[in-house]
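Removed from the display is one protein chain of the complex; every other protein chain stays in position.
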Amino acid sequence: MFSFPVYLLKSLFFWLIFSLLIGGCQYRDKAKVRDDVLVYCSEGSPETFNPQLSTSGVTFDASSRTIYNRLVEFEPGTSSVRPALAHSWDISDDGKAYTFYLRDNVQFHSTAYFEPSRPFNADDVVFTFVKQSNPNHPFHKTKALRYSYFEAMGLGGLIEQIKKVDSHTVRFYLTRAESPFLATLAMDFASIMSREYAYRLAEADNIEALDNQPIGTGPFQLVRYQPDAYIRYKAHPDYWQGEQAIGNLVFAITPDPSLRFARLVAGECDVMTNPLPVHITAAQDYPNLNVSSEAGLNVAYLAMNTRKPPFDDRLVRRALNHAIDKTAIINAVYSKTAIPAITPLPPNMWAHNHSATKYEYNPQKARELLAEAGYSNGFDMVIWTMSAQRAYNPNAKRMAELIQQDLAQVNVKVEIVTYEYGAFLRRVRKGEHQSALLGWISDNGDPDNFLTPLLSCPSTVTGTNASFWCDPLFTQLVSQARALSDKNLRSDYYDQAQQVFLNEVPWVPVAHATQHTITRARVKNFKLIPSGGAYFNGVSLQKKGVKAVD
Amino acid sequence: MNGQPQFYQQSRIPGTAARWWKNFSRNKLASSALLLLSLIILIALFAPLIAPFDPAEQFHDLFVPPSWHQQGTTTYLLGTDGLGRDLFSRLVHGATLSLKLALVVVLIAASVGILLGSVTALTFHWLDSIILRLMDLILALPSLLLAVVIVAIIGPGLPNAIYAVAIVLIPHFVLVTRGAIRRELTKDYATASILDGARHLHLFFFTILPNILPVIIVQLTMAFSTAILEIAALGFLGLGAQAPNPEWGTILSESHNNIISAPWTVTFPGLAIFFTLLSLNLVGDGLRDAMDLED
Partner (left out) sequence: MISLFLKQLGILLSSLIALTVFTFCLTLLFPDDSIPVLQSPIESTNLVEQYLYYLNQLFNGNWGSSQLRGSEVLRDFLLYFPATAELATISLLFAISVGVPLGILAAENKNKWQDKLVVSTTLIGYSMPIFWWGMLLVLLFSVTLGFTPVASRLGFEYDILPVTGFMLIDTLLSDQEYAVEAFYDALYHLILPAIVLGTIPLAIFTRVTRSAMIDVLSSDYIRSARAKGLTHTRLVWLHALRNAMLPIVTVIGLQISVLITGTLITETIFSWPGLGKWLLEAVYRRDFATIHGGILSVAIIILVINVLVELLSYYLNPKLRFSV
C-alpha cells in the first residue's frame, strides 16, 4: 500500500544526494574562481586605513602596503631605499635641502566612492605632510588615534618647511643635516594621500571617510571591508608600475596562528606571515609549502648598566660576552628562528661591520677575564626580564634562565626578576636595573635608528640607552654619520663605531630574530620586506588547471 | 526466623542495596564502566605516585611525539607539549584536578539543590511556584552561557568557575528532588504514615528520603558528569582553570593551536575527558536501570 510519508522521505533523500553530487562536481571546478584570487591570512583587523595614524604592522599591511605609495620605498629583501613616486632626488651640499622630482602620470584609484579628476602631483605631497605637522591644518584633527610615527621620528622638529617648486617638484627644508630622513620617508606613515579626495570629502562633510574609505596610488584598491572577517582588494588598473598580475587580493582576518596554518595547509589561504616555530617545522612536511626567511631588523640583547658595579668594568662585560652560549639560546628560545647577534646591527643591513671582533663562546676565557678583573670568586647579579612576548624575544624568562645556567659555569650567580611590560620599561628607563634583557625593532631600517636611540650619550638622558653607556667617540662617530648623505662614507663611520662598541661591549648582543613567511607553491615572487609584513606588489600566481587542490 | 525450618535456599533476603548491586552487576556494560571509573579515580588519588614527572616541569624537549613514534622516547610516555612538559604526567594530575573540582561543584550544588527542592516540595503553593519559576528561568538559560556570564563579571579563574558551574547545576537538583518528593507523597505508604500521625520532619527523614535516594544518586552521577564537562568547556574557552593548571580543558585550549603539528597534544586530553564522561554516563544509566527508575 502506498505510504505518502515514506515516499516523501525517500524522495527528499534522493534529491539531497543528487544535489550534493551535482554541487560536489561544481565544487571541484571552483579552481577557476580561485585561480585569480590571492588569499592572505592576516593576523588581525586594521585599526584604520590611514597609515598616518597607526604603528601597527597589521594596519600597515592592509593600508600603506596595498593602497598607497610613498616618495621612496624599501627595496624588498633589503633595507635600502629605491625611487617610487619620486623618480629621483637631489640633496643639497649642506644636507639640509631635499628636492624630489615626482613621477608623471601616476593615477589615483577610481572607485565607487571617488573619481579622480587629475593625476598625482606635488599638491598631494605637500598635503600629506602638512596635514600631519600643522595643528591648524583643517585635516589635522583626529578622533582617537595620533600621528604616532610622525611624532616618534621627530619630523615636526626636523622639517622646517615644505615647498612646492612646481607641479612635479617638492623641496623639503630640514633644520639640520640628517641622512636617515630618506629612509624615514620610505616608512608607512609617509604614504601619499589624495588632496583632491580629502577636500571633496570636506565639502560633503564626511572627513572620516578619508580614514576608512581610502584612496591612494598603490597597486591595489579597496573593494569591501568586513571587520574581523575579510578585506577585499582588486588590482588598480592604471597602476604606474603596470597592473598587478593578481586580479583580486583578499585578506582573510584570522587572529589564531594555528587556524592560519590550518587554512594554509588546506589551501584556503596562500600566504601566511609570522608563523610559530612549530609551524615552520611542520611546513617542511608539506611539499607544496615554501618557507622563506629573512633576518628581521631587530636585535635582542642583555644590557649591562655601566653605572652599577661590576658592570663599570670593561673586563667584566667582555667576560660575560664570552660566557654566554648564544647558539643554545637560539635553539631553545627561538626554536632556531634567529641568528646570533655580533653587533647591534643585523648582518643584512648595509652598515653591518662584517669584520668586527667576535666574542666566541668560551667559558674558560671568561673565567680568565673575571680573574683579571679581580672576580675570581665570581659575583652576584640580577637580570630583569619582562613577561610579555616580543617579536625579537619569544620568551625572555627562558632566555634569562639559560643565561643563568651559562653564568653559573663561571661562578656568577644570577637572580631573575620579571616585570610586566609597562612597569618594566618605566623602571629600566630610570636606570633602576643592574642588567636587563631588552630588544629593539627598527622603524626605518637606517643604522642610525639602531645606534643613536640605544647607545648614544643623549639617549642616556631620555633613558632609551639601557646600559647608560656614554662614549664620546662612539657618539661623535654616529652623529657625524647621521649628517652625511653618502652611503659609503657613512658606512666607514659605522664600521668604526661598531668596533668601538665591541671594544667596550656595554651589551651582550644575543640574537636577531628571523622573520618567516610560508607560501603555497602557486605564489610566485613573494618577497619579504625587512621591517616585516606582507607586500604584494609584484607577486603573481601560477595558474592551475581544473583541480581544486594543488 | 530462628529455630524455624528453612524453607528458602538463601538464608537472608537481600536488602535493597544488595538487590541494586545484583541488578547492576548483571549489566555488563555498566559494570565495565564502573571498573573504568574506579581506575580513573585511583589514578586521580595516587597521581603523585603514578606520574613520572611534575606536571609543570619544563624540559628542553619540545613537542616530542608519543613513545611509540619514531622520534618518541619512553621517557615521555605520551610525548611532550609546546613547553616541554610531559603530557602523561599532566593528564594524570589533570585527573585529580578535574575530579576534585567536580566533586566540590556537585557537593555545593547538591546540598543547596536538595535542600531547596525539599523545601519547595513541602511548602506553600505560592512559594513553590516562585521557586519553580526561578529554576525554570535558570534552566532555560544555557548552562555554558550562564557560566560565561558569571565568569565575565567576577573574572576568570578556578574558584569562580566552580561557583558558576555549581549555580548552573542547582536547578537540576531542585527539580529532581521536588519531583521525586511529590511523587512519593502521592503514594499510599506516605498517606498511611500521615494518617498514623507522623509529623512533617519525621515524615521527611524516615519515610520520604530513603525512597527518593535512588533518584538522587542517579542525579549525582549525572551532575558529576556535567560538572566535569562544563569545567573542561570553561577551561577550553580560557575562562576556567588558567594555564599552567593541568586541567584537561585548559590543556586542550593550549594544544588547540598545534593540532596539525602535534596532534597527540589534542588527542589524549580529549580521550581522557571522553572516557571519564562515558564511564560516568554508563554508570549513571546502569544505576537508573538497576534501581528500576523511569527515564
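Which chain is which? They are A and B, in the order written, and residues in each are numbered from 1.
The working rule: a contact is a pair of C-beta atoms (placed from the backbone, for glycine too) under 8 Å apart; a residue touches a chain by one contact, two chains touch by 3 or more.
These figures come from a predicted structure and were not determined experimentally.
Novice: Kindly name the visible chains that come into contact with the excluded chain.
Specialist: Answer for the hidden chain's contacts among shown chains: A, B.
Novice: Give the residue, chosen from B:Ser32, B:Asn211 or B:Asn281, that touches the chain omitted from the document.
Specialist: B:Asn281
Novice: Which candidate, A:Asn248, A:Gln404, A:Gln476 or A:Ser540, sits in contact with the chain we can't see?
Specialist: A:Asn248
Novice: Among A:Asp123, A:Asp238 or A:Glu268, which residue is in contact with the omitted chain in the full complex?
Specialist: Answer from the full complex: A:Glu268 touches the omitted chain.
Novice: Touching residues of chain A against the unshown chain: what are they?
Specialist: These residues touch the chain not displayed: 1, 3, 5-6, 20, 23-24, 26-27, 29-30, 33-34, 37, 39, 223-224, 226-230, 232, 248, 250, 252, 254, 256, 259, 262-263, 265-269, 549.
Novice: For chain B, which residues touch the unseen chain?
Specialist: These residues of chain B touch the chain that is not shown: 29, 133-134, 137, 139-145, 148-149, 151-153, 225, 229, 232-233, 236-239, 249, 252, 256, 259-260, 263, 266-267, 269-270, 273-274, 277-278, 280-282, 285, 295.
Going forward, only the chains that are shown with their structure count from here on.
Novice: So, what's the distance in Å between the C-alpha centres of chain B and chain A?
Specialist: 51
Novice: What does chain A use to touch chain B in their complex?
Specialist: 256-258, 261-262, 265, 276, 278-279, 281-282, 332, 335
Novice: So in the complex, the part of chain B that touches chain A is made up of which residues?
Specialist: That would be residues 60, 62-63, 82, 256-262 of chain B.
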